[in-house]
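Some notes on the structure that comes next.
Shown here: the complex without one of its protein chains, the others still in place.
We just call them A and B in the order they show up, numbering each chain from 1.
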Amino acid sequence: MQVFVEGVGMTKVERHYEKGLSHLAAEAAFKALDEAGRPGGVDYIVVANALATLQDEQLDLGGYLAASLGLRGVRALTIEAGEASGLAAAQVAASLIESGMADKVLLVGVEKITEFPSGKAYRHLQMVYDSESRSYYNVGFAADAAMLTRLYMETYGVDRELLSYWPALMHNNAKENPYAMLNFAIKPDRVSKALVIAEPLTLLDTFPLGDGAAAIVLSSEDSSSKPMARITAIESATGLGSIELSDDPLIIDSVAEAYKRLSSLTGVDRFDFIELHDSFTITAMLVLESIGVAPKGKAAEMVAQGSFSPTGPGPVANPSGGLKARGHPIGATGVYQLAEASLQVAGKFPGVQVRGAKRGLVISMNGLGSNSFVALVEGV
Amino acid sequence: MSMELSIPRFWRFKHSIYRLQAARCRSCGRVHYPPKNACPYCGSRDLEPVELPKRGKLVSYTTVYAVPDGSRQYSPIYVGLIDLGLTKVVTELTDIADPSQLRKGIEMEAVLRRTRVDRDAGLIYYVLKFRPAMGVPDVQA
Partner (left out) sequence: MGSVRAGVHGWGAYVPIYRLPMAEIARIWGWHPEQYRGLAVDEKAIAGPDEDSLTMGYEAARNAIARAQVRPREIEAVFFGTESKPYAVKPSATIVAEALGITPMTMASDLEFACRAASEGMRALTGMVSSGLIKYGLVIGSDTAQANPGDVLEFTAASGAAAFVIGPEKGAAAIIEDSATFVTDTPDFWRRSGEPYPLHGEGFTGEPAYFYHIESAVKALFERTGLRPSDFKYAIFHQPNGKFPVKVGQDLGFTLDQLKEGLVTPMIGNTYNASALMGFAKVLDKAKPGDRILLAPFGSGAGSDAYSILVTDAVEAKRLLAPTVEQYLARKVKVDYGFYAKSREIIYVIK
């Protein structure tokens, strides 16, 4: 795949009460366009968003953002795949370029989740799971991850304290990242003492609720001038996305499959860093194990030993601070991850810069893997 | 005047909700719940309805404090993964007066309870929740 990143823009992930969807989108998009040298012809705007209908009473967000960004007439698509909307939108944007339908695509991920009190947000977030099995209940958004955590702990003999190294690592990375929502370090032992959201998960095992926007200008090889990165491949797979339907819920079938497709497509199985989907501590562990970067049951131990820390043997996990500390503006997150990965391989990430980073993996998924996306980003 | 809980969405699903009606694939034999249009395991469209047993073993569980809108009166909400033999289900758990009684492997049984209530004038959704078994018999249709 010859898809090039010419410019990126991000807003800080925050409770942006004073900024709506279009304002956030503009902030990120204008930065990306400026960095790309204000290209003349954007052929498509592809918008990644999950909650605009529920939070902001807006359908066809892409259509309205076009005019709002001064791009009236541009071809527009709005892509939704729950928490994986960002990479799903990137997959569409990249395929438009690969297929020759577009030379330049503006990819914008934008999300607002603070328009209502948190109780309503939890009801919305519960929608990332299968409606037919979950929506009649009040399980909330963390119950599945909590039950998986318990299964993981029992199956592999891992205790609560060992799992707390991941949130601490995320916070440590994020405090350097000016776009991150949480900018303070925490020690692992603080995690189990925090507010319990769904036992044994605490508030420090999951992402904060925050709004944000990230944008990337993507170009075909012919129309790129000074690209900062290249997206070599994006693959995806759907899965059962269900703890009760899976024979082995401790492997996320769609993540494993998407990664397998990407590896066989690119021949790549080594990378300098990964920006992965750590909606919960447990999802990070299962993603690492599902792609084989950590053996089954060993991810937590490896995190605690520093294997994935910036100074460790690598790959470096979530130098941005991940969903946990950089934040998780749901539909926009995948675009944040790609923007961060692009800055890493360009040597320009404003936070923890992975030295000599040439190749990064980006993983995003919805819920417990109803749909998973994996992208390979490389330096130019 | 507004309705938050849909009428037909619940109504068309009531056999699954009230009786744990699942689907068995005639091709590969696997059972899944709730019923889909094709077997999620082998892809075959050859499915037949099958009612799940109302008794099973607790596999995993959690206590939820971050409860969604409209469910504060039930907090903390207990959720469990239960193995019913033919397949597993995830439901809310009920009658948990002492959470320390929840342990992997204990017997659980399904009973009918309220789950979501549309404020003062809207619908009441009733579903099957599981509780530590006391021997309520299964009555299959």
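Note that a contact is a pair of C-beta atoms (placed from the backbone, for glycine too) under 8 Å apart; a residue touches a chain by one contact, two chains touch by 3 or more.
Computed from a predicted structure; not experimentally measured.
**Q** With touch as defined up top, name the shown chains that contact the chain not shown.
**A** B
**Q** What subunit B residues would touch the chain not displayed?
**A** Touching the chain left out of view, subunit B contributes residues 14, 18-19, 70, 73-74, 94-95, 97-98, 111-115, 117, 119-120, 124, 126, 129, 134-141.
Assume only the chains that are shown with their structure count from here on.
**Q** Enumerate the contact residues on subunit A facing subunit B in the complex.
**A** My answer: residues 117-120, 122-123, 126, 132-134, 136-144, 146-148, 150-151, 154, 195-201, 240, 243-245.
**Q** Spell out the part of subunit B that touches subunit A in their complex, as residue ranges.
**A** Per the touch definition, subunit B meets subunit A at residues 10, 13, 16-17, 32-34, 40, 59-72, 74, 77, 79-81, 87-92, 104, 115-116, 125, 127.
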